[in-house]
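A single protein chain has been omitted from the complex, and every remaining protein chain is retained in its original position.
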Amino acid sequence: MQLIQNLIDGLGVGSTYALLAIGVSMLFGVMHLVNFAHGELLTIAAYTMYFLRDRNVSWIIVIPVAIVAAIALSVAVEFVAFRRVRNASAFTLLLTSFAVEILSHSIWRIWQGSKQKTFQAPEIAFTTFTVGGLTIEWWDVISIGVAIVAFSITGWVLQKTLFGISLRAAAEDFDAARLMGVKANRVISSAFAFAGLLAGVAATLFLLRRGSADPRMGADPLLKAVIAAIIGGLGSLKGAVIGGLALGVVEVFTRSLLPSGIEGLTDAFVFVIIAALFVIRPQGLFNVQSAERV
Amino acid sequence: MLVVDHLTTKYGALTALRDVSLQINQGELVALVGPNGAGKTTLLSSIVGLLKPASGSVTFNGTNTTGNDPASLVAQGLALVPERRRIFKDLTVKENLMLASVTQPKNLRVNRLNEMAALFPILRSKWDVSAGYLSGGQAQQLAVARALMSDPKVLLLDEQCLGLAPTMVDVIFDLLVALKSQGRTVLVIEQQAQRVLGIADRGYVLRTGSIVAEGTGAELLADGQLFASYVGGHQ
Partner (left out) sequence: MSRVSDPTRRNEAAASFIGNCLLLGGIVAATLIYASGGGSSRSALLTSMLTNLVLVIGFHIFIGNTGVLSFGHLGLASISSYVMALLSIPLARKAVILTAKAPFGVRAVHLDARIASVVGIAVATLVSVLLGLVVARTSGLAATMITLALLFVVLQVADNWKDLTNGTGGLSSVPRLEGNAWPLAGAVAAVAAAVWFRTSKSGRLALATREDELAASAMGIDVFRPRLVAFVVSGAVVALGGVLQTQSIGSLGPRQFAFEPTILIMAMLVVGGMRTVTGAVIGTAFITFGKEIMRFLGDGPQFLGVRWPKVEGLPDLFLAAALLLVLLTRPGGLMNEFDVGALVRRLLERFRLGQPTSTAVVSDGHRLAPTDASLVADDVGITFGGFTAVDGVSFNVASGTIHGLIGPNGAGKTTVVNLLTGIYEPTRGRVTLGTSEVTGSPHVRARQGIARTFQNLRVFGSLPVRENIAVADLVATEYRPQRSGGPGVDELLALSGLSDLADRPASTLDYGNQRRLEIARAAALRPDFLLLDEPTSGMSETESLAMVDHVRKIASAIGAGVLVIDHDLGFITNICDRITVLDQGRVIAEGTPAEIQRDQRVIDAYLGSSAATSVDVPSDDQSSL
């Protein structure tokens, strides 16, 4: 019983990680960037929700606007920052994304202050139902459902559309894709837009329960997404999904297994497990070269 | 059709191409031969914009395209089949081809796909197979078919026969002849110098980054420079 409950909880948490991880992995695939600024898309979505909900705008409008804000920021950051260092080393790219992340933190802090801004989450985010003795949160079910839909759409876009094929081709061999007529700027911008869209969806799942915005809120989920992407093998989108879900499940199980009093050490334990993993398999759980990419 | 004028290209400290000029006319099959390391691949990369030349110019179809983005050149009708093919192994055969139609108007894309299916029946039978599973010969045909998807006016081919079985090499040479008879303009780099000069209209010999000889296939085959370039003997 407890097992199933944990599993559902874990998958619910993990689906948010996975949605972010796909974006991280995709951007690594096309330009070898580990994007620490990716979590800032959650932040802008959160403040957008806060601004609009504060003015009593309906959720039906708030959610799409928040997602659009995430997409717009993702594309804008590429244009302003990453485009200039596109051919730099992975080291410089990583530091640049790190700089963008803390720039975002400080801008929000100056504009909105460092205190948390809360907004009323919708009722559904906290209601539960009972099946066969299991108390299940509606929001976990919705999260998993939305994530499945998002993964399916992502899969469809990547498999069936010319944009998706260009993206996969560019991730495999950027110059060869250019030789086929794929425009470098356009495919990279599109990848950032797509990553932004998925981050916007993740933000919605994450924020409707959390119901607050603060300048640094993106850092934590982003770290999890980066870890998930690395577990899955950077560049592999299927790996990112599996890595995200696995991380969510491991997290929930670790928390429930740790004796009371030290549940706070969950992340520490998860980190140690993952660090050990890197020592054994530095290329991630799934070797990108041999694993078929989504 | 394609004019390269006094082109010089450098990799950092290394000058890979020195002052290279050549010209390819409409409907010609031109061979570019020379020993490994002579700068042949660098020349093609500079023509299509993967490398930025240090000086000199490339004129395609009357417009100066020096250093333009490769994607825009594909749209204008200049396609390159790169060395080692560089097909997308994680994509299926069909996806490889569809990707290459990205510069084509939407309504023509399916037609192109059908043309390639007719031209390369072996590929048609592997439509949904990941390109990584193709044999060398099939992968080579895919690489050429992929370039033809954009219906190029000028086709550049780099070392198509590398690592292929003799029968496949024959297929590739037949394909060159077929392309020529279709009226396509082709510039081909080939290691099998004698054989390719036998079917080419004209040829250039490149050595240590410079063109050391040019002429018709027969002229070059008779010229001592060609032999010297490969087998040595510094005069």
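Things to note:
Note that the chains take the letters A and B in the order they are written out, and that residue 1 is the start of every chain.
Everything below uses one rule, namely that a contact is a pair of C-beta atoms (placed from the backbone, for glycine too) under 8 Å apart; a residue touches a chain by one contact, two chains touch by 3 or more.
Everything numeric in this text was worked out from a predicted model, so none of it was measured.
Within the whole complex, the absent chain has one touching residue among B:Gln23, B:Thr59, B:Gln191 or B:Gln225, and that is B:Gln191. The chain omitted from view is touched by exactly one of A:Leu3, A:Ile60 or A:Val279, namely A:Val279. Considering A:Ala76, A:Ile153 or A:Ala268, the position touching the chain not shown turns out to be A:Ala268 (whole complex).
Touching residues on subunit B toward the chain that is not drawn are 11-16, 35-37, 84-85, 87, 89, 131-132, 134-139, 159, 162-166, 168-170, 190-196, 208-209, 227-228, 230-234. Interface residues of subunit A with the unshown chain, by the touch rule above, are 34, 81, 84-85, 88, 90-92, 94-96, 98-100, 102-103, 105-107, 109-110, 113-114, 219, 223, 227, 230, 234, 262, 264-265, 267-268, 271-272, 274-275, 278-279, 282.
As a working rule, only the chains that are shown with their structure count from here on.
Centroids of subunit A and subunit B (each the mean of its C-alpha atoms) stand 42 Å apart. Subunit B makes touch with subunit A in their complex at residues 48, 50, 69-72, 74-75, 79-80, 82, 86-91, 95-96, 98-103, 130, 146, 149-150. Across the complex, subunit A meets subunit B through its residues 162, 165-166, 168-169, 172-173, 175-184, 292-293.
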